[in-house]
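A single protein chain has been omitted from the complex, and every remaining protein chain is retained in its original position.
Entry: chain A
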Amino acid sequence: MIEEEDIDLLLNDLFDLYGYDFTRYSRASLKRRIIRLCSLDKFPSFAELRYRVRNDPSYLKRFVEEVTVNVTEMFRDPAFYKSLREEVLPVLGTKPFIRVWHAGCSTGEEVYSMAILLKEANLLRRSLLYATDLNPSVLEKVRKGIFPLALMKQYSESYISSGGTADFSSYYTAQYGQAKFDSELSEKIIISTHNLVSDSSFNEFDLILCRNVLIYFDKELQDRVLKLFDASLGTLGYLALGTKETLKFSAVQHKFKQLNREKIWKKII
């Protein structure tokens, strides 16, 4: 059994020693991840995990990797991508230059999906996709643009449901069980670590996607991050959240208007 107070102590250590602030993460999920890590790395007790975190800075990397949830997919929720294709990209296309920010992009499947949409709308050449996450290890995978070949069948189906009409396999080269996505796509992706808890706005964007990241934060932190997005969006910019996340009840909700059933909002003031 791990007590709440133990978790508090560990979170204080992480902040004091390394500057990572997990105190406003959803506690139920965080606790489950910490218990999972204890058992994965065979710590006989919670105290031993805490000792390791405090005294072995190299273990911090593993802790952050395992405690955050990195699960992602290409073209996850095809209806969402369809709506981007049909309602958002035509409007963005009227701009001379398009900046997109994927906040909490994990290993990049979402970023490459977006790059494909932009390419198919003939907008990729004048777009830049900023891919950020607090976890440097996942960003390494974004840089490579290599995903397991075995998943391509499922991704191809989702791509088609999202309104894609090209041959999905034309976007990658298959080798040794891996699919390497075209450099034409990766060239447009700018990769950087960025912690939504502690880092500030770094540019002005036309579209911000932050999907399935806010669910790991408590209400107060969600609100803070939504303000950061608000401050990072140009006028009439778009904000896209995960299917079960919402702007409703947040401090910035009056500045946004939801487009349709999908979780996409347009900034109106």
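Criterion: contacts are C-beta pairs under 8 Å (C-beta built on N, C-alpha and C of every residue); 3 or more make two chains touch, one makes a residue touch a chain; residues count from 1.
The criterion applied here is as follows: contacts and distances are computed from a predicted model.
The chain that is not shown carries the UniProt protein name "protein-glutamate methylesterase", picked from "Sarcosine oxidase subunit delta", "protein-glutamate methylesterase", "2Fe-2S ferredoxin" or "Threonine dehydrogenase". When the omitted chain is restored, the residue from A:K61, A:R125, A:K153 or A:K219 that touches it is A:K219. Annotation for chain A: contacts to the undisplayed chain at residues 4, 26-29, 32-33, 69, 71, 79, 212, 214-216, 218-219, 222, 242-246.
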